Structure formats: C-alpha cells, structure tokens
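Next up is a structure, given as structure tokens.
The complex appears here without one of its protein chains, the remainder shown in place.
Coming up: chain A.
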Amino acid sequence: MSTLLLALRNLLRNRRRSLATLLTMVVGLTAILLFGGYRSNIQYGSLTGFVQFTGHLQVQRSGYFEEGSDNPAAYGIRDYAALMARLRQDAQLGPLLNEVTPALQLGGIAGRFAANVSRSVLVNGVDAAARNRMLRWNEYGVVSYAQPLALEDRTADSVVVGQGVARKLRLCGLLPVGMPCTQPAADSNTSHGGSDNTPAELAALSQQEAVPAGAGAAANRIELLAASQRGAPNVASLRVVKATNMGIKALDDLYMAMHLQQAQALVYGRDTPQVTAILLQLHRTADIDKARPRIRTLLAQHGGGQDLTVLDFRQLNPMYEQTSQFMDSMFGFIAMLIGVIVLFTLGNTMSSAVVERTSEIGTLRALGLRRAGIRRLFLCEALLLGLAGVVLGVLAALAVAALINNSGWRWTPPGYAYAYLILVRVGQDLPLLLGSVSGMLGVTLLSAWWPARRAARQQIVDALRHS
C-alpha cells in the first residue's frame, strides 16, 4: 500500500467534493490556457508581422529613428551595398541571416489632381523581390496576413499604397468592392503627368520621365511631391498598381511603397544614392542577441566611419512591446485571480479532509508513520488532484481551442484596419503549457501545504480522541 495508492483512495472517499475541486482546477486551467493561447497568438502574430516588414534588426545612422525620419538626406548610409555584402558574407553572421535588404524612407505629399485631392504619405523605397522574401518569413507558423508586395517585375514608376491612402486619393477602382469611396467627378479624363489638371509649376518640377500616352492605367496615376537632398521640392509621376490593407489604420492611411531606385532618385537625384536603413531578417528570432554584437563589430570595421547604430524590431515598433506588456499584464492578472480561487478551493478541501480524518491521522501515527509521512500523504492527495486537474484542463483547453480556431470568428482590434481571425495557440506554445501546468501544480502544493503541516503536527493522543 503505497502512499500514492492510499492518497488516491482517500480522494475517492468523498467523490463529490473531490470532483468539485477538480472542476475548479480544470475550468481555471482551461481559462488560463485559452487566454494565454490568445495572448500568444497576438504576440507571435504581431511579432511575425513586424519582422516581416521591418526585419529583426536594422542598421541606421545614429539619431535617424528618433529625429531623422523627416530628413532622410541627412541620415543616409553611404556605400550601403558594400556594407550589406560584408554582412552577408561574414562567417558568423551570414548563416543567421534570412535576408538583408536596403530601404529608403521619406515623407511626401501624394496628389491626385484629377480628383483635386492630396495627402501626406510615408514612402518606403524597397527592393521588391527581397521584401517579398521577407514577407514569407514565418518562424512561428502563425496565420500571416502579409500580402506580396505588388512591385516585383513592375515598371519603375509603380507604387503600392495603403487602402487608406487610396481612399483619400479616391482611387476607388483599387479598393475592394463594398469599401466606401467617393468617386472623383472627372476621373475618366485623368491622364499621367502633364495632365491638364496638374498645376503647371508642379509639372515643371517633375523629374519623372514621361510615360507614353495611353498607358491604360491613367486613372490610377498620382504625383508625389518630396524634398530632395538639398531641400528642393521634387515631383514624380507614379502609377498606383495596388492598394493593400496594412492592418494598422494609422499606417494604412500613410503607406506608400515604391522601387528603391525611384525613391533614391527623388531624394538624391543624380548624386550617389544612399539608404536610410539596412534591414536584416534572421532565420530565428532567438538569434538577435547573437547577431547584434557581431553586426556592431562589422559596422565598426567596415562602416566607413559613419555613426551607425543597430536597432531591433522591438525598438523599431514600440507598439509590439506595448501590446505584449498589456497582454502579459492581463494574462498575469487573470492567472493570479484563478490561482487564488484554486488556492482557496483546494486549501478548503484539504483542510476539511484533515478535520474529517483526524482520528485516522492519530491511528497512522500510532502505527509508526512519521510526521513527514502524514505530510507526504496529504501533499500526495493534493498532487493527485492537481495532476488530474492539469491533464483534464489541458485536454479541455486543446478541445476548446480547436473549436475556436475552426469557428472563423474575427474581430478588428482598436486602431487596426483589418478583421483578424480569433485564434488560440495552446498546443503550439510549449512555454505557456509548461508554465501554466507547473504553476497550477505549484498552487496545488501550496494550498495543501498548510493543512498537511497542521495534520502532521497534531498530537497523537488528541487525534485519537476524535474516534
């Protein structure tokens, strides 16, 4: 008769009470795992989204991130191609890298004069092929909402804009059916740069080479006004090939992507082109701390004396950290509440068991069982309840998670422009599973500790009097 078997039989004596306690643990653990899985999906999903767009690490000129985004010319990285080659070819860093690609970010005003509208945009000059490779990165196997950048194999004047930008510029034909959009009155008369409606002074500033008349996509042509390296205004006539949903509304209302060479021509004209960032996407997020010091060393050796810094995706996307911290604090609060409920429920169950079995405790001690044996017996009973609770709780959480994941439920988070699937990552998140299970078992043992100690410290003769 092992302690474990004796403990099991004692649990089965008062089945209703044991079952009620077990249910509390199962429901509690299921709730923790489901919310944890939901948090996990949001965290891994947003991490994946940010890394797909910004990479794990970016090399920038010092101060650019804080102050330079309005002035790309002042924070350009020279000889970036050679630097990128050094990074790719480095024996330590190279194997960690999934993609290395340059980017030039600048602000501008996009105008669609045929519709008499304009708006500020944030322009991303990119290598479209490399960006599309980055968008396929999905280390954690989450549902990815990234759509391929429709610039690959497109003409030099092609741009992709956020749907918010397209709506503001009244590019209604590029928007999904049903999305509200005010049609411009004279849309059909629009032509590319040099249109009759384009102010003459802006047309004169445009350095974009003329697009042959009758290009067919004239309805989607816009002009972009940006500041050149020396502060002079520069204009490009561009063709919007796609309006894409950027997920976050603030970004969706500003986003514009174009070929890197186009963006460089706008900012640097005929001068040597530069970029504002070198994006590095790793195979594994966990390698960030390994890669960063090596990148710093390489920048110091081959950076050409430029004051360069390395930022990770958390620094580049403060929203990720804020969202993570919010979800973590919510999870911690819920887990703590459930832990306290389980603690008191199980503690009450064990205390009742000690009171009811006082005489048996005396008998066992009289027969020669040590105090530690009594303590072990009650802890064992709690542990058995805990084990049953975590097994059933994990199974219940997996079942409910499967139901939720197959329900197709969606919601649009505050500040987002996309309805995301409600998904719960329980089975795929081993740290969540192990943490919740061990936490629940810890609470179980903690709740049984005091009753077990009280049982073990009883005087034998006093306990026997309860017969």
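In this section, a contact is a pair of C-beta atoms (placed from the backbone, for glycine too) under 8 Å apart; a residue touches a chain by one contact, two chains touch by 3 or more; residues count from 1.
Note that in this section contacts and distances are computed from a predicted model.
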Message = Tell me the UniProt protein name of the chain this structure doesn't show, selecting from "Cytochrome c-type biogenesis protein CcmE", "ABC transporter ATP-binding protein", "Outer membrane lipoprotein-sorting protein" or "Acyl-CoA dehydrogenase".
response = "ABC transporter ATP-binding protein"
Ask   = Any idea which of A:Pro180, A:Gly305 or A:Gly368 touches the chain not displayed?
value = A:Gly368
Request  = Taking the full complex into account, find the residue in A:Arg13, A:Arg88, A:Arg230 or A:Arg410 that is in contact with the omitted chain.
outcome  = A:Arg13
Query = Which one touches the absent chain: A:Asn116, A:Ser359 or A:Ser438?
reply = A:Ser359
Task = With the missing chain put back, which residues of chain A would touch it? List them for me.
result = 1, 6, 9-10, 12-13, 359-360, 362-372, 459-461, 464, 467
